[in-house]
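The complex appears here without one of its protein chains, the remainder shown in place.
Should a chain be cited, it is by its letter among A and B, assigned in written order, with residues numbered from 1 in that chain.
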Amino acid sequence: MIIADILNYLLQLGTVFLLATEGSLVVQRAGLLNLGIEGFFAMAAFVAYLVQVMTGNFALSMLAAVCVAVAMNMIFTVLTVHLRLNHIVSGLAVAMFGVGLAYAFGRSLVQIPVYVQLPVLNIGGIYIDPIEILSFIIVGLLWFMMYKTKLGYKIRIVGEDPYVADMLGIDITKVRYIATLIEGALVGMAACYYILVSAGAWSEGVTAGKGWLAIVLAMMGLWDPLYAVAAVYTVVTIRDLIRLVPGIGENVFLLEAFSYIIAISLLAVVSHFEIKKRKRVSIPLALAKVYSREERARKYT
Amino acid sequence: MKLLELRGITKRFAHTVALDNVDFDLLKGEVHALLGENGAGKTTLVSIISGVYQPDSGQILLEGKPVTLKSPRDAYRRGIVLVPQHPALPESLTVYEALALFLDKSPSRKLKTFIEERLRKFGIEVDLDKRISLLTPYEKVKVEIAKALVADAKIYIFDEATSLLGHGDRELLYKIIRTLCAEGRGVIYITHRIDEVFNIADRVTVLRKGRKVLTRRINEVTREELLEAMFGKKLEEYAGPRSASTHGEGLAVENLTVQDDYGRLAVRNVTLSVKYGEIVTILAAPGAGHREFLEAIVGLRKPVSGRVKVNGIDVTGRDPSFIRRMGVAYIPDDRLGLGVAPGLAVKWNLVMRDLDKFTTKVGTFHKFLNDALVKVLEKVGLAPDVLPVPCAELSGGQIQRIITARELFLREVKVIVALNPFYGLDYETTSLLRKTLIDLRNSGCAILVATEDIEEAVKLGDRILVMREGKILKEFSGSTVSARELAKVLTL
Partner (left out) sequence: MTRIRIRIVRRERTTRGFHLLLTVLSLIGAFLIAGVLMIFLGVNPLAFYSIFLQSSILTTWGLQITLSYLVPILLCCLSAIVSYRAALWNIGQEGQYIIGAMTALAAGAFLFPNVPPPLSYIILVLAGAAGGGVWALICGLLRIVSEINEAVTTLLMYYVALQLLNYVCRVAWRNPAFVGHPETYSLAPQYMLSFGGSLAIAIAVLVITWFLIDRTKLGLELDLLSEGFRVAQYSGVKPSRVILWSMFFSGALAGISGALYLASTSGFLQPEFSVGYGFAGIIAAWLCDLKVLYAPLASFLLAMMYSSGHALQACLHVSIDIIDAIEGLILMAVLTVHFFTRYKIVLVRQ
């Protein structure tokens, strides 16, 4: 039974990260390095919690979270795509703004727990809820979109070389907006699921670090929707299983440090065999580079 | 009927006025050639027509109606396609996927048959299933042409499409252009080969320093008039004396075998020597292995086997900066990808190959740096105010002058290695570079030039070697061979 509990726990946490990671992956593939996720993850989680407390309607909370995440993500897109500003600073500013706002408002709330019980499918003690199923469906859809559809091609080319994309007649602004939209929606879902199903209540620092990790996981998954699943579940498993070891006490920190080192080593090995051979993975070479059609020589910013 | 009309187009960039109140028009079914020296503004003009740049002022009329072309996509939708000067293709896709994306269609069987049909109609051969990252620069040009042809456009623009193409491909392109015109479409054709203009153009416009100086029907203008319009003064062919005396072995290559980027054998067991005081040209079709051969000599590629000696000293497998310090200059043809660091100012591009000469022991730069640089810029006919400009903002010809200045004048060179040094250069820059090379030969340099252009090979070479599939096929003496003879061997 303990094993089933652990699996349930991992699946729940994994779903949160999987959704957020897939979201981040899509924008990164379009060449935007959006460090703002931390900010709108917090805001979306906060809004989901607020709506849930007020209405008790999970679907409504989800919708609100998605809307807020998408809206906040647009700030980032406006700054980087239209104003051609540096991705890293814009992202960090959005992150600061979002986290600050969420916790400033969250402080004034009564922090009642609102665990949402979703209907579940019981498979031998492992409970699978609709969002968990949905997360895997989304992975499949994204994979299909990325490699089999016109939009996917466009996203990849925009992230690889915006100038080339432009010359091919691709509407870079539109593609980047679509990517941000997808990211906002997925991160919003992740945040809502996390706060209502997994954490169950708003508290100081509940969302801390979730967004950052999603960004790194997207990179670890080599920007591929399927590899990302592997990256997410490996890291989540190593990181969170350690906490469950009985009697570990404060050594948990050392082990957790090790878990990241293991993650880095795994990444090194995968990358060694995959990227070097350039088999299937292509990488967003233009990640975090600002594109401006008429300027051939823009190095920094 | 006028397909396209531009009125009073002006375009400024941070450092230059690229176009100054230019008028231009294109009729149905005509080929309108655009001529001008390097940096005259030809690429800028067609970039405006194809939506890449927005004009600062002026009007564009398409079939009589004023339009704004907001982006390349916008221009494409209105029936304008461009074959750009530097191929811009998605490296990670196959040729077919790229074409499909350009047509804004999802890949499907039907589409593929359509594309194949269309290319067959024009007689263009490209491998649709090849990854673009695996293509040579020459193949990329062909893909760009194919890309333009699959679109059903009203106006086709070719920006120096033939610079990298061999003889046969050029003939094919002329045929294609004639077909397009017969169907009532218009073609804008940019080139530096003046003979080409007389071959296919109906009208010709010459730009000079951003201004239009002349538009004429082709049968109302002479070659000399065109040259004078382009460069202002009357130019003279500089041939210089044939080599007077040779002495000593400057560059010796023994049994060199080299791989290309994909691990295939590109150069097989080549032996060659260049004496001081002579120019040896290697004539080769694109992809014949001459690129890899030269790169192996200057240290950019590790040979599989064989030796390279400079002035009798073995430099096989040494790094480029070591070989540079031995007095070897290398002029590459991939200007933006290798020849210069596009994002850096001209100043740094000039010093980058000879850091040892421009820095003290602790690595600080010498104070008199700027004076030295101004002097070499003068030698290639550039003003000192380009020093702080990033190379990416210069035109192709200006970049070539920077490379020449750096490689030939910033250090005492004994051996010069050059790959397609004249490609994309205007008449004036070409003569300047040719004169420079011949002068250096006469003062005792050993020079090895690989080129894909028969004319250049004949004009320059004291000895001419023909290379095919990584081997030297035949050797000719420069003074006795004719271009026709060489063409025969090359296309054998």
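Note that in this section contacts are C-beta pairs under 8 Å (C-beta built on N, C-alpha and C of every residue); 3 or more make two chains touch, one makes a residue touch a chain.
Predicted model only: the values in this text are computed from it and were never measured.
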Shown chains touched by the chain that is not drawn here: A, B
Among B:L300, B:V374, B:L387 or B:L473, residue touching the chain not depicted: B:L300
Residue of A:M54, A:I112, A:I137 or A:V269 touching the missing chain in the full complex: A:V269
Residues of chain A (touch criterion as defined above) contacting the omitted chain: 33, 39, 75, 79, 83-86, 88-90, 92-104, 107, 212, 215-216, 219-220, 250-251, 253-254, 256-257, 260-261, 263-264, 267-269, 271-272, 275-276, 288, 292, 294-295, 299-301
On chain B, residues whose C-beta touches the chain left out of the figure: 12, 14-15, 54, 56, 66, 68, 300, 319-321, 324, 330, 332, 337-338, 340-344, 348, 351-353, 355, 359, 362-365
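The rule we apply is simple: only the chains that are shown with their structure count from here on.
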Chain B contact footprint on chain A (complex, rising order): 149-150, 153-154, 156-157, 160-161, 163-171, 282, 293-294, 296-299
Of all residues in chain B, those that touch chain A in their complex: 52-54, 71-73, 76, 82, 84, 88-93, 97-98, 101-102, 104-106, 342-343, 390-393
